[in-house]
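The complex appears here without one of its protein chains, the remainder shown in place.
Showing chain A:
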């Protein structure tokens, strides 16, 4: 079974931050109260922030999962399974950094050298880390910071400021956050008072007073860097880059973004002050490497307490990866995206199927997980519709065919439906206009249909022009799987003309 969360945005106003709040709540909900639905998988279909849904995936936390396995704790194999779950989950949920970055050594070295020079020599720098989502940008940065802070000289000196474009949505908030994280003297407790202008002047003054050799270097990490470029006048970016290019306190500005055209967003004087250093994380991964990565992600470390179990587990993983069907599934995933996050998601689904009774990942698990991953959200939503709503969808499909994608209104759909009833319906009866209207509105709420662009909201609801947001393939797929769908409805759907 899989649970689907559908967040609909009414009026389309919701900002990104708001969505993130929803995601957070969703996450706590899942980790906190998911005991009852232990085995079910949760897929958040969250719209319109699709990107967020990808980035902020929440899984049931390891502690809860291990509690669930706790009933087998007296068995050694049960304990082993608990441990396996814990180790692998930490790995897959990005809680644990890899010991060394695979495949991006050059970038790692470049960034490490750069930040080291800021920390040790007090040289100001600015750099952008650019790469598609899930390419490991944040992981790279975290690895570099971990390695950097191992050095005592850097650890003692470096101040860090972490900002995120989704949280610091304008310069006012960003400035307060910087001041707070730097613990400047105008911070009271954990709050920063004063007007925007004062805060800016204060921060600039503070940075100006510093100099290369005597003040502590500051590292600014700007996550979702492209969003900062949308702030008014790009004041924050200008000032940060200006400090980095003048004899003031040494700072390093590290921007993390997935937009390749990020430099074009910068205003010309901001751009001139940026050092134009870009670290691209474009993985040139081959399928063999991908397969290896899957294997290493699933293998247990050598220091696993029960060495025999570890051996067995690793052997089973080896055989799993050699399996033809598994390879096919992975190839399909690889073809779809090289994103590590989606791979981790797939492996996570497999992992959750491991239990005491079945202490290994079987190819069937992977197939099932892949099926879930590739499941079409919209088609799944159609499964939950009533027959009437389904009939309306089919009528819309026919209208789309006839009028070549022109928008339709409720009356047209109803007429189409009535034509079907007159001609060949045995199992269906006509419904009253209000019932049809209700069904239509429900479809709109599910965003299976949406008002056409030009139509004004003032027109009577029956005549408001709508568009179908489904592809034909989705409708047909849903019909195949719809439980107890009347045959005549199915035939109507498949027939060329209504």
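Criterion: a contact is a pair of C-beta atoms (placed from the backbone, for glycine too) under 8 Å apart; a residue touches a chain by one contact, two chains touch by 3 or more; residues count from 1.
Everything below uses one rule, namely that contacts and distances are computed from a predicted model.
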{"item": "Record-based protein name (UniProt) of the chain missing from this complex, from \"Vacuolar protein sorting-associated protein 16 homolog\", \"Origin recognition complex subunit 1\", \"Rpp20 subunit of nuclear RNase MRP and P-domain-containing protein\" or \"Geranylgeranyl transferase type-2 subunit alpha\"", "value": "\"Origin recognition complex subunit 1\""}
{"item": "Among A:176, A:273, A:398 or A:414, residue touching the chain not depicted", "value": "A:273"}
{"item": "Residue in contact with the excluded chain [from A:218, A:254 or A:330]", "value": "A:218"}
{"item": "Contact with the hidden chain (one of A:147, A:177, A:376 or A:462)", "value": "A:376"}
{"item": "Sole residue of A:228, A:334 or A:492 that reaches the chain not shown, by the stated touch rule", "value": "A:334"}
{"item": "Chain not shown, touching residues in chain A", "value": "9, 12, 47-51, 54, 109, 113, 120-124, 130, 132-133, 153, 156-157, 159, 171, 182, 184-188, 193-194, 196-197, 200-207, 209-210, 212-218, 233, 235, 238-239, 242, 244-250, 258-261, 268-269, 271-273, 275-278, 280, 282-284, 332, 334-339, 374-379, 405, 447, 450, 467, 469-471, 473-474, 477"}
